[in-house]
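Yeah, one chain of the complex is gone here, protein chain that is, but the others are all in their spots.
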Amino acid sequence: MKVVNTDIVIIGAGGAGLRAAIAVAEADPTLNIALVSKVYPMRSHTCAAEGGAAGVVKESDSLDYHFNDTVSGGDWLTDQDAVELFVNEIPKELTQLEHWGCPWSREDTGKVAVRPFGGMKIMRTWYAADKTGFHMLHTLFQTSLKYSSIRRFDEFYTTDLMIDDGVCRGCTAIEMRSGEMTLFLGKTVIICSGGAGRIFPFTTNGAIKTGDGMAMAYRAGVPLKDMEFVQYHPTGLPGSGILLTEGCRGEGGLLVNKDGYRYLQDYDLGPPDPWPRLKAMELGPRDRLSQAFYHEQKKGRTIPSKWGDVVHLDMRHLGEKKINERLPLVRDLSRSYVGADPVTDLVPVRPVVHYMMGGIHTDINAATPMSGLYAAGECACVSINGANRLGSNSLGELLVFGARAGRHAVEYVKTVGTLEGDARIEKQAGDAESRIKSLFKRTGGKQRVAALRRDMNMTLEEGCGIYRDENSLIDTCTRIADVRARYRDVRLEDKSNVYNTDLYQTLELGAMIEVAQTVAISALQRKESRGAHQRLDFTARDDENYLKHTMAFYNPNGDPRIDYADVTITKSQPAARVYGGAAA
Amino acid sequence: MARSAKAVPWFLFAAGGTVIAFILPVMIFITGIAPAIGLFGDALSYETMHAFVGNWLIKLILLGIIVLAAWHAAHRLRVCAHDFGIRADGAVSIVVYGLAAIASAATVVALLMI
Amino acid sequence: MSERQIELEVLRYRPEMDDKPFFQTYSVPCQEEWVVLDALNYVKDEMDRTLSYRWSCHMFVCGSCGMAINGEPKLACKAFLRDYQTKIRIEPLSNFPIERDLVIVQDDFIEKLESVKPYIIPKQEKPIDQGEYLQTPAQLKAYKQYSMCINCLLCYSACPQYALEEKFIGPAALALAHRYNMDSRDVGRSAREHVVASHDGIWACSFVGACSQVCPKDVDPAGAIQQVKFTSAVDYLTSFLPGGKR
Partner (left out) sequence: MSRKPYHREVSKTTWFLKQSRYQHYMLHEISSVFVAIYVGVLIVGLFRLAQGPEAWSGWLAAVTSPIGVIFHILVFIFSIIHTTSWFKAVPQAMRIQRGEEIVPGNLIIGAHYGVWAVVSVVVLLVAGVA
């Protein structure tokens, strides 16, 4: 087995991973960084983010406002120390990105422009037309090329964390082009592997968002926090699940049902002003908008389409010029995929799985409970998103906590000195390799990857969607347990070494099943409705019993063990979430 | 890596390309097609032509057009040679630019003689 | 829902088994609104798990899924079946070595991208607490188009000069250098010049223009390169004047 000796291993080269790598390189240029990613950095899913990144810059705004919006947006399940730190640091991070060349959209004066976003009281979302994540990712990637201490391992699929005596020391990864197992041996690991939206069938997430890092940490004993909170974005294109950014509504797009009626006013989000009123109507938070769709559908007021029921997003009044300037990708995507030109047509949309609020449990320094292991970005849960993330907070999150992870990892490395136990780790890596080899050797496996994946997907959608209840959840848990058992008998049809995508999809499926199980079980046990977790059988928020983070611990042979941890509350006591006219 | 001296002939190529784009079609028409279909009558007679080209301004303009056209063609021929698989770029350059230089000098001489 | 039977002729190459690539045909039941990538995913899931190709975003922004479709470099997630006949031929992007099936080796491009210093080289570092650099919408517009490149390599696959001269830095990397040169925050042009204006840089481009024709993001690398030729030629000539920079 090939061994790469290094100081800091970063798994994932999306926004969070690249930001972490640069932070390390700047904090201490003498440290060696191995940046390991299963895709070339610029293919990471951060590139898909369209709308923008929130950060206080305008005179009229204040850090407290951003804090309050985020905490109430998250239905008070956020850790307020983390949120405070986040809102403080994000303007600096966004400015840093500007200095590195990010092509932010500008005002005539040359200052960065901001746009309104759902659940935000003030316009504070920095954007680069409707390709914000793309520009951020490429800016970070290109900037990372300046630092010679960052050594990239592109298209290396990480399989396991290496843990010696409770300390994380590296990981094993397969070089995808040769199939060769490589051991990355260092002093600390930062996981930045992104989300897991692919556990659902209908999602805005790209093929690579399969929760690998979450599953790796989880299997190593680190709890996954608040996994029941899965965000549905209200405006996905039917069929493909491609996202139309919240920026569409930020710029003034309206949601109407089959009668052309702005139905959101029936769900405590009015008044239906003709202009975009902040925190109201179309600019309400995502959980509430997606839930409103569900009710409209129940009332038979949605529009049937061959890809399921839809409502309409009306942007016609914005005019061609504004749409071309602010939402060019949206126009391109809707024309190509559903044949509707936003300039002249209503665009069909429906809620679509978008983001995992939950993830690897970390503190505000991005440290997990395991020494030597850090996590940042969508795979982590700090938690600043609580029960519902506000749009445009996660691009900020990956910068702030990516950078913090990098800097704290550097601090940590300085304290550990030389570590023993390399031999033990090499043995562990050998075990990891044999596990993969045994997949190749297995004959007569009966289960097909595609079929298992479909079962897992459908089960989650049916039982663990926008609304859930006891029965649906129990059913889902049972079916996932069944899929998990069947996975042990999965068949590898491609036995070759070079770029064996059958193998990687099989491993990804394994990760997804673990993650899916934590989602379902965590949801089953939370007997209240909060943010994105809505129970038909427990419709109210229950602060008495559930103002707590769910912690799911791995159990190799059964359901995860669920525990709870306190929520950090500093200055904002739980209250009712108010949107619409009353929010002003 | 060093900056390439290709910048110099490229400049001539680009300038020549622009000039001949505007002027060459009509010139070819006048000197090559019109006489054959007898459009000209007397205009191409020795006397008229000699007087016309004898004008210093016309001489200068002709010199500019011919020299730029020559260098434009030379540079493009060099690229062409490469595109047809001739990889001796050094030798090709010497030939094509050499020819362009000779053509330029010849034009000067001819014009001086008129 | 309307279904359509499509014949996909896919170029296969499995380095451990094959000496050279060969075509394999799959007959795929497709939905009318699918893109070629959907059809490939169907093959992968239902017919042949051994077929390898790259993809991720399905929304033409990650740049993974470039392939030659009926000979034309395309993003598979942007190639709608409605625009094709029943038979579709799919090959890996030309001008790159085939790692396996539709997966190409792209190391060469990555090296070239790195070589043009694609990052802001500022006049002097500005402290973060002094806020952003001012940049007017007009200044943004000057380089914006060239910042849209998703590194999908369709342009390299279309460029014959890259095929003929593997040292050629190539369209996307040169366009990216231009993007930074044109950015009002950057002063790195002369630092990039030694690569960009070298024999293997802009001067190896003969303005075939195919790169811009296939670019899915309208980056127009061909235009970028010609613009750089002009400024570099001026630079080169003025460098011989007194006070000129060599």
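For clarity, chains are labelled A, B and C in written order, and residue numbers in each chain start from 1.
Note that in this section a contact is a pair of C-beta atoms (placed from the backbone, for glycine too) under 8 Å apart; a residue touches a chain by one contact, two chains touch by 3 or more.
Because the structure is a prediction, the values reported are computed rather than measured.
The shown chains contacted by the absent chain are A, B, C, with contact judged over the whole complex.
Although one chain is not shown, part of chain A still touches it, namely residues 177-179, 496-498. By the touch definition given at the top, chain C reaches the unshown chain through residues 13, 15-16, 20-21, 71, 94-95, 97-99, 105, 137-138, 141-142, 158, 160, 163-164, 206-210, 212-213, 220, 222-223, 226-227, 229-230. Interface residues of chain B facing the missing partner chain: 17-18, 20-36, 39-40, 43-44, 46, 48-50, 53, 62, 66, 69-70, 72-74, 76-77, 79-80, 83-85, 87, 99, 103, 106-107, 110-111, 113-114.
In this section, only the chains that are shown with their structure count from here on.
For this pair, chain B with chain C, the centres built from the Cα atoms lie 37 Å apart. Rounded to whole angstrom units, the spacing between the C-alpha centres of chain A and chain B is 63.
Chain C contributes residues 1, 14-17, 33, 44-46, 49-64, 78, 80, 99-101, 103, 105-106, 110, 113-114, 117-120, 122, 125-126, 128-129, 131-137, 139-140, 143-144, 147-151, 176, 180, 183, 185-186 to its touches with chain A in the complex. Put simply, chain A touches chain C in their complex at residues 39-40, 42-45, 47-48, 92, 95-96, 98-101, 103-112, 131, 134-135, 138, 142-143, 145-146, 154, 177, 206-208, 239-240, 242-243, 306, 329, 332-333, 336-337, 449-450, 493-494, 496-502, 505. Considering their complex, residues 1-8, 10-11, 14, 79, 82-83 of chain B touch chain C.
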